[in-house]
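Only a single protein chain was left out; the remaining protein chains are all shown in position.
Letters are used for the chains, namely A and B, taken in the order the chains are written, and counting of residues starts over at 1 for each.
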Amino acid sequence: MHLFGSLFTSSIGRKFLMALTGLVLVGFVTGHLVGNLQIFGEPDRINGYAHFLQSLGPVLWAVRLFLLACVAIHIWAAVALTLESRAARGPVGYGVDKWVQASVASRYMRLSGLVVLAFLLYHLAHFTVGVAQAESFKGALPKWTMLESAREFGIPLATKGDEVPDVYSMVFLGFSHPVVSLFYIVAVGLLTVHLLHGIDSFFQTTGLRSAMWSGLLRRVAVLYCVIYFLGNLAIPGAILTGLVKPAAGTYAAHQLGAASTASNSARP
Amino acid sequence: MANLESKTPSGPLAGKWEKHKTEIKLVNPANKRKYEVIVVGAGLAGSSCAATLAELGYRVKNFVFHDSPRRAHSIAAQGGINAAKNYQNDGDSVHRLFYDTLKGGDYRARESNVHRLAEVSVNIIDQCAAQGVPFAREYGGLLANRSFGGAQVSRTFYARGQTGQQLLLGAYSALSRMIGQGGVELHANSEMLDVVIVDGHAKGIIVRDLITGAITRHSADAVVLATGGYGNVFNLSTYARGSNATAIWRAYKRGACLANPCYTQIHPTCIPVSGDYQSKLTLMSESLRNDGRIWVPKKKEDAKKAPASIPEADRDYYLERIYPSFGNLAPRDVASRAAMRMCDEGRGVGETGLGVYLDFADAIKRLGEPAVRERYGNLFDIYHEITAENAYQNPMRIFPAVHYTMGGLWVDYNLMSNVPGLFVLGEANFSDHGANRLGASALMQGLADGYFVIPYTIGDYLAGQKPVARTAAEGTAFKAAEDNVRAMTQRLLASKGKEPVSHFHKRLGKIMWDHCGMARNRAGLEAALQKIPALREEFWANVKVPGSADTLNQSLEQAGRVADFLELGELLCRDALTREESCGGHFREEYQYPDGECKRDDQNFAHVAAWEYQGEGKTPLRNTEALNYEFTKMSVRSYK
Partner (left out) sequence: MVANNSTKNFSVTLRVWRQAGPDQPGRFVDYPATNLNPNMSFLEMLDVVNDELTVKGEEPIAFAHDCREGICGTCSCTINGKPHGPGKGVATCQVYLRSFKDGDTIVVEPFRARAFPLVKDLITDREAFDKIQQAGGFISVRTGAAQDANAIPVPKEDADLAMDAAACIGCGACVAACKNASAMLFVAAKVSHLGLMPQGQPERDKRVLAMVQTMDEAGFGNCTNQYECSAVCPKLISHDFIARMNRDYIGALFRSKFKPVSHASGGAG
C-alpha cells in the first residue's frame, strides 16, 4: 500500500483529504468572519488588521497558497468522487427515485459547493483583485491614515499615522449595493448549508463520530452554523438596512452621505 | 444387492475414531495438489469441507445453485449448536452428548458415528471461535450456553437467534479465503444435475449454469455431495424455497442407496398456515418453549373463542399434563404429535383449527415484559410481522411443520456412499440422527462432517486412486450423463400442458402431509402410493414450463426439482409403509403404546433401510444394514 497513492486514489483516502481540506477551510472562514466582524468597530481596527495581513508578505503568500491548495484538493476530490458515484449507479437508473432519510443539506452538497465556488471567485474579484466593483476597490480609494496604533494579542498591527488601504470604506461601499449584498447573503447561506452537512460529515469521515456522540456533534455543528450564518448575515445586512452607518470622517461616510443628497456627485 | 459395509472400526467405542485416524491411508502432501475434488453445496457441510480440503492442498471445485455460497439454507438455523464442552460444569461430557443424541434418535443411528460426532463437537466450537464467530458471551468474556431441545445440560452455543448464519458465515469466510488463494474454484449459480460414474466410481458431475443455461461436464477424483435435506417434498416446510433433493435423487438413480427416507422431522413451533397462497412456513425458535406454556381449550366449543376469555380452569396445558418431567420441553416429535392429537380432537385454535397456543402470560407475570422482550423480542417481532398479532398481549398460535430430514444417502463410517468416490455430508446423508434429530445437532453434524471427518476419510479413498487426467470429461459416461440431462430439460420444455409447476408441488405436498406426515398408517400410505404415480403422470402430461433452456429460467429449475420430488415422495411413502414400527419422527398409528407413544420394534427393525434404484418403473430394492448396539442398551425412549 502506498500511503500517498492510496490517499489520492482510494475512496476513503480521497474522502479523508476532502474532510481535512474542508476542516482547514472551515478554520479559514471562521477566522475570516471574526476578522470581518471588526467592521463594526473603529475604522482603525479593520484597516489596521488588513494592513497587517498585507504586510506579512511571503507569509501571506504561503498561507494563500496553502489555502488555494486546500480548495483545489477539496474540489478535485469532490469532482472525482462525484463522477465515480454517478457512474456507479449503472446504465439504468431507478424509475422511482426516492430519498428515505438523508438530510436536505447532504443532498445538495455539490450544488452548495458550486455556489460557494462561484461566490469565492466573485468575492476575490470584488475585494482582493478589484475588478468587480473597481470604483470602490480599496486600491482606488484614498488611503486611510491610522488615528491610533493598533495592537491585537500584543502584536502591533499598524502604527499611528500609517497610510493603509481603506478596507473599511471598501466594505461599506461594496455592501451598499443591494444586489451585491443579497448575493453575499445567499452565498453565505448556502455555505452554511454546506457546512451543516460538512461538519457532521467531517466527524464521520475521520471516524470520530459514533452513536454516542452523534447527537452532541450534530448539535454543535448546528449551533456553529447558526452563529456563523448570523455573523455573516450581520455585515451586509446591517450595512444594507442602514442599521450601522460608516463612521464619520471615513471616505465611505462621505460617499454614502453624499450619495444620499447629491446622487451625481463626482468622485474626488 | 448394494454393499452396505459400514467400515466401523473395531475396538472400544471411545477409541474408534482415534484408532481409525491412525490407520487410514494418507495422501502425501506433494501429491494432494494432483487430486481434484468436486464439492457440491456450500452449506455448513459443503463450505467447511471445501475450505478444509483446499487448506490441505487438494484442488477443489465447489458448485452451488445459489448466487453465493453464503446463501445456503444453513443460514436460517436459529437456535444453536451443541458441543460437549462442559463449560457450565453441569455434568456434560462426550459420552452424555453421545448418549442423548443416540437416544434422541430413538436408537436408529450407528453408535460409532454418533460417538465420533460427540467427540469432534468440541473441536467445532474451538474452530468457529477462532474464525471470529460472535458467539454469545458471559460478562466475563467466556462463552455462554443455553439448554436447548429438551437437553438436561446447557451445552448449546449460540449467536443470538442467528447461530446458523454466523456459523455459515464463519465457514464461508474460510471458503472465501481459499477461493481468494486459488485453492477452491467456485461455481455459483451452478446446479448439479447428474453424477457421472466411471468404472463404478464417482468421477464427475453434469452441471447446468442457471444464468446462461449452459450444460457442462466436470471431472474429478472424488465427488462430495453436501446438498442439504429434502423436506420440500412436502411443499410447505421451514426450508428455504430453493432447497431440493435433485442432487441426492440423481445420485440415487446412479446407484447410491437412499437410507431411511421416511424419517422426517416435524417441528412443533411454527407459525400456522394462513391461506393456500402460502409458500413457506416460518419457524419460531424452539427456545420459546423455555418460557412459553403450550395449551388448548379443554372444551371443543371454546376453540374459536378469544383466548383471554377462556378461564384458567378450562385450559389444557397438555404437554405439562402428559409429560410432567419434560413438560413444554418435550422433544420435537413428541410435542408435535401431541399438538396434532389436540387438533384432531377438535380443540385446535385459530381460523383453520390447526394451531395451539404458546402463551407467555405467565412468563410476563413472572419476569416482567422487558425481560421477555429481551429474551425473545426478535421472535415476537417476526410473529407480529407475519401475523400482525401482538404476542405480548395474546398467546401465539403455533403448529408443527416439516423441518428436517434425517434420511438421506447411505454412507459408511468414512461418509462414503455405496458408490466408491461419492461422499455425502450434512443433512444430505442419513448418518447421525437416527429416526429423530435433537435440536442444535444438525449444525454440529454438518460442521463435524466438513471440518473434521471428511478431510481424513477422503484421503483414505484418494490414496488408492490414480489422479484422473483433466480430459476425463471426454469419456462416454460423461457424454451419456450429459445427454440424459439435456433430454430431461427438453422433455420439460416440450410438455404442452396447462398448469404451472407450483400446482403439482402443492398437490404433492398435500398428499405427503395427509398420508405421510406426522402420523402414518398403512391405508394412508397405500393410498399415497397410488396417488403419487398418478400425479407424476399428470405432471408430465400437463405441466407448463415457459421460456427456453438457454437463459435464466426459474420455471425450468423448479420443474426439474419437482419432478424429482414426485419420485422421491413415492419412495418416502414406500419406506414409511415398510417400516412397520414407530420410531422418532416416523409414527405409524398401528404401532403405539396406549398413551400414544412410539412403539419401536427392535426385533425386526433395528436396521437402516437403504433403498436401491432398480430402473424406471421398477420397485426399488430395500437393503438393510443392521444396527448393532455394542455399547448402549436400547431402551424405551420415554420423556414422562
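By definition in this document, contacts are C-beta pairs under 8 Å (C-beta built on N, C-alpha and C of every residue); 3 or more make two chains touch, one makes a residue touch a chain.
Everything quoted here is computed from the prediction, not taken from an experiment.
In the complete complex, the hidden chain is touched by one of B:Glu5, B:Glu18 or B:Asp67, namely B:Asp67. Residue A:Glu84 is the one among A:Glu84, A:Glu135, A:Glu148 or A:Glu163 that touches the chain missing from this view. Within the whole complex, the absent chain has one touching residue among B:Glu18, B:Glu138, B:Asp483 or B:Glu630, and that is B:Glu138. Interface residues of chain A facing the missing partner chain: 1, 3, 6-7, 9-16, 81-82, 84-103, 106-107, 109, 197, 200-201, 203-211, 214. Touching residues on chain B toward the chain that is not drawn are 48, 51-52, 55, 66-71, 73, 75-76, 85, 87, 123, 125-132, 134-143, 159-160, 162, 165-166, 169, 172-174, 176-177, 179-180, 186, 188, 211, 240-242, 274-275, 277-280, 282-283, 382, 385-390, 394, 451-452, 455, 498-500, 502-503, 544, 546-547, 551-552, 554-555.
In this section, only the chains that are shown with their structure count from here on.
Chain B has its Cα centroid 67 Å from the Cα centroid of chain A.
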